[in-house]
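Here the structure comes first, spelled out in structure tokens, and everything after it is commentary.
And now, chain A:
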Amino acid sequence: MNQDAYIIETKKLSKTYKSKEGRIEALKNLDLRVKTGEILGLLGPNGAGKTTGVKLIMGFMSPTEGEVIFQDRRLMVGQPRRGIGYLPESFRPNPNLTVFEYVKFQCDLAGDGHEKVKREKVEELLGLVGMSRFPRRKISDLSKGMGQRVGLAQAFAGNPQLLILDEPTSGLDPIGKGEVIEVLLEMKNRGKTIFFCSHILSEVERLCDRIGILVDGELRFLGASQKFKEKWKVADLDEGFKLEAQCATS
Partner candidate 1 sequence: MRYVLTISLVALKESLRNRLFIGLLIFLGLFFLFSVYISTLSLGTPARFIENTGMLGISLVCLAVAILFGLFSIYQEKERNELYVLLNRVSRSSYLLGRFLGTTYILVLFAFFAGAGIFFLTWWLGGEYAPGLFWAVYWAVLEFTMLMGLGLLFYSMGVGFTLNSLMVLGVYIVGHSMNEAIQSFIGLGQLGNPIHMALVKFIAVVFPNFDMFDFRLAIVHDEAIPLGRFALSTIYWLLYLVALLVAGSVIMNRKDT
Partner candidate 2 sequence: MKKQIILALICFLAAVAVNFIEKKAYPLILREEVRIVPHRTVSELICLDHRGFLADMYFIQVSLHSGSLMWKPLKFQFDSPWAYGMMDVITDLDPKFYTAYLFTGMGLIHNFDDVKLAKPILEKGMEAFPDSWELPFWIGYDYYIYLEDNKTASDYLWRAAQKPEAPKHFMALMLSALKKNGEYEKAMWAMKIMYDNAPDEKTKTVYGKKMIQLRDMAVLQKAAETFNQRNDRYPGRLEELVSAGLIKEFPVDPYGQGYEWNPDKKLVVVKREKSGEN
């Protein structure tokens, strides 16, 4: 695998809203490149523009400026992102379906092929996220952590090359978080590229090859976490992050 090949990149990606207070620049000229096979974590405080950036990449919003290139193709707004598995923030799957039915539904939409393969694939996906013991359980009866794992399973449906996850461990207990991180590492071992947003620094540091720091819509840093600590001359990512955020507001 060519480590310098980029699976997805954004070029001057910007989003400006009009409001009563005037114009709000939610995202300013985001130039981001995700290397094939890496895990890139996008960090930032609440309201930094992380989810806006993700929605722009996924084509749910139209950018004020800029473009998104995926596997050398320009992505259009509103176009389905085949080859990208997506898990949105605060995601809850359909409560009226069972775990198996829901993941199968997503596999059907991801276009996996004929029936037999889909069943095996569904079982494989459920096994991957540790839900193989609960195929017939109704989603409404699942805990939050189990629901999140189902969300991950659906993101993996269709064998995507890139996974975009928005706050994948949000709302989970420490055990749940740990399980999700293990799954993501397993996906990385399988050659998947992962781009995710978070504001939990400890998991970012553990998982990511590189991190991006987004503050007030601007990308302040992009690189290895070690280099970020060196920039602010801190031992802890947490301290560096606070300094970065304070620098932005001053």
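Basically, a residue touches a chain if its C-beta (ideal position, glycine included) is under 8 Å from a C-beta of that chain, and two chains touch if they have at least 3 such contacts; residues count from 1.
Criterion applied: all candidates are chains of the complex that A comes from, given by their letters.
Quick caveat: nothing in here was measured; it's all calculated off a predicted structure.
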Out of the listed chains 1 or 2, which is the one touching chain A within the complex? 1
Which of the residues in chain A come into contact with candidate 1 in the complex? 55, 58, 60-62, 78-82, 84, 86-94, 96-97, 101, 105-106, 108-110, 151, 154-155, 158
